[in-house]
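For this view, one protein chain was removed and the others were kept in their places.
We just call them A and B in the order they show up, numbering each chain from 1.
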Amino acid sequence: MAEVAERPYPPGDYPVVVVGSGPGGLQLVYRLSRLGVPHAAISADPAPGGMFRRFPFFQRLLSWTKPYAPAERGSRAYHWYDWNSLLAEEPEHRSLMPTLMDGTSSFPSRPEMEQNLALFAERTGIVVRYDCRWESTRREADRFVLVTSDGEYRCQVLVLAVGVAEPYKPPTPGFEEVPHYAETRNAESYAGKRLFLVGKENSSFELATGLLPWARQIVLASPRPAQLSVNTNSLVGVRARYVQPWEDSVLGGGVFMMNASIERIVRHGQGYRVHTRRSEGGAALMVDVDEVIAATGWTCPLRDLPSLGVATVGRSQLPAQTAYWESASLPGVYFAGTITQGSGGLKKYGIPSNSGAVQGYRYNSWVLGGHIAEKHFGIERPRPAIAPADLVPFLLDEVTTAPELWNQRAYLARVVSVDPEQGVRDEGIEPLAHFVDAPGGDAIAVAVESNDQAVIRPAIYVRRAGRVDEVLMEPDPLNDFRTPAHRKQLEGLLAGLGLR
Amino acid sequence: MPMTDEQKVALLRGVELLAGVSEHSMAAIAQRTGELTFAPGQRIVSQGQLGNGLYLIASGAARVQRGDEVLARLGPGEVFGELAVIDQMPRSASVVAEEPTTCLALASWDFLELVESDPKLALGVLRVLASRLRAAGERHHH
Partner (left out) sequence: MATAEEIVDALAGLALFADLGRPELESVAHTFEEAWFPEGQRILRQGFSGTGFYVILEGEVAVKVDGEDRAHLGRGDFFGEASILLGEAPLADIVALRPLRCLHLAGPALQGFLVAHPRVMYRMLVDQTRRLRNANLWRR
């Protein structure tokens, strides 16, 4: 009983309630704690880690941590080479991930990642009420009321970091008969089986890669042709780690990739018959297999929030969000973690932000914490003055090394305001979409951007008299933008602002 | 004497709508064009009639008229029905030969077939239309 009594954050009224204890939730709770924003944090899980307590299925991540990198471990710049550590103000709590890796890969294993997150929570003293399940929600005056397995929580600001974690299967007949990716069994149990994987994205290629030594035959099918990240010049498409089944299919080695829609799946003997229709030409094709796995994605477990007015988008039912990750249709409800991919940003050349992955959303959490503190609690961000002579070197240094800008390209920006009385002030990191679309005084935002040809370059956004203009700078072969040519171009740009 | 494909291609090169079309695709278009001759006074197209293609004057002269009003005179290398080849809208004016006149004609159904068999050709046309639309927007603006 004593143990129960010691559980933190009992049901009650809190200014902010954060739901979820994956990396996004942990990062936000850390930030709110350091900013002194009063809050409660609850999680249905028994321990920190979120999805990394179970997935990826084959137990190795897709996000790199390079123990040896051009930047020193623990430095701000190192975070570009370490996509898995959470962010901390205290130097001793930074870059935990590389200290836990065994050197077999630059991609941490799932248990290493889980350990990394638990260690961060422990060392930074993050407090979460675990084993507390959010069940339903209602509105009472200016409060959101969360009904949980432990009782009712009331709050003015609700932050959901519950992942995109609910297995999704399309309503096509027969899918109810077959397992989802989340229900994949041990690899050995597929020995000698003919396998049909629905989906041609990373999750189905991950399964195909892991089952190559076991399955007799693997078919991967979905209507849309598969893409490769090295062809899209971005993280869109099948990642290099999972290309082996693709090569096997090209060589005719028992792996087949089909562009076809699945019309129905029926039981057939000991296995299944999958009725497909080719996307090109529309010819019908039946495939007889022993096993089917639906790698058809996940949805966002928002429970009853849509009925309260949270608009959702697409197959994943991601909530539509503002640039600051607030529900676009229900103010006061914010999102953290992988759900923040629903705040698309500028999506230049169709390249999404990294908000779906730890290396991106840890910064979203950081910025969101500051935004909530400022907007709802009057805790203003520091706005240090920048001497005019330091401005150009400062901005070029940011676009060369700032991990926020490198991990969240064309999505997060460094902002400096320019005011005749206040002078030049560092406004910190802001969502780029907010900077370019929201009204504001004269200011400059710098971001790192890449295009579909993998050209990486700084982008400068100048807001003058309410209008924002985009200026793309030249790329650099070594991605170092602190060159005399870049300095000259930026100085020219800023001259127009009356700074020089 | 009928025109060679090379002569046709040379003429088609002057059609602004086809400015973005590759050498290879242009040869395919040339093969689809018909050569039509008209006597002085003969109508090449009639106002109100469904547009069924593009005409390019190879030799001779013609006048564009709406009712009795003469809107323009056309000579060798000039084109009409450029948009009708795509959207088959009824002709807004008649075109009447003023001299013995030879036209290259590209029918809209042939154009559709070309688009289907050679989609890159259509991309070039799409680009020309897009830039014309932009110019039109800008003109409207000033």
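The rule is short, and it goes like this: a residue touches a chain if its C-beta (ideal position, glycine included) is under 8 Å from a C-beta of that chain, and two chains touch if they have at least 3 such contacts.
Note that the coordinates shown come from a computational prediction; the quantities given were computed from them, not determined experimentally.
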{"item": "Chains in view that touch the one left out, judged over the entire complex", "value": "A, B"}
{"item": "From A:314, A:384, A:423 or A:492, residue that would touch the chain that is not displayed", "value": "A:314"}
{"item": "Per the touch definition above, residue among B:19, B:50 or B:126 touching the missing chain", "value": "B:126"}
{"item": "Sole contact to the chain not displayed, among A:125, A:282 or A:378", "value": "A:282"}
{"item": "Where the unshown chain meets subunit A, residue by residue", "value": "170-171, 222-224, 232, 236, 259-261, 277-282, 306, 311-315, 317, 320, 322, 328-329, 344, 346-351, 410, 436-437, 449, 451-452, 469-470, 472"}
{"item": "Chain not shown, touching residues in subunit B", "value": "64, 71-72, 80, 83, 86-87, 89, 92-93, 112, 115-116, 119-120, 122-123, 125-127, 129-141"}
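As a working rule, only the chains that are shown with their structure count from here on.
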{"item": "Subunit A-subunit B separation of Cα centroids, rounded to whole Å", "value": "53"}
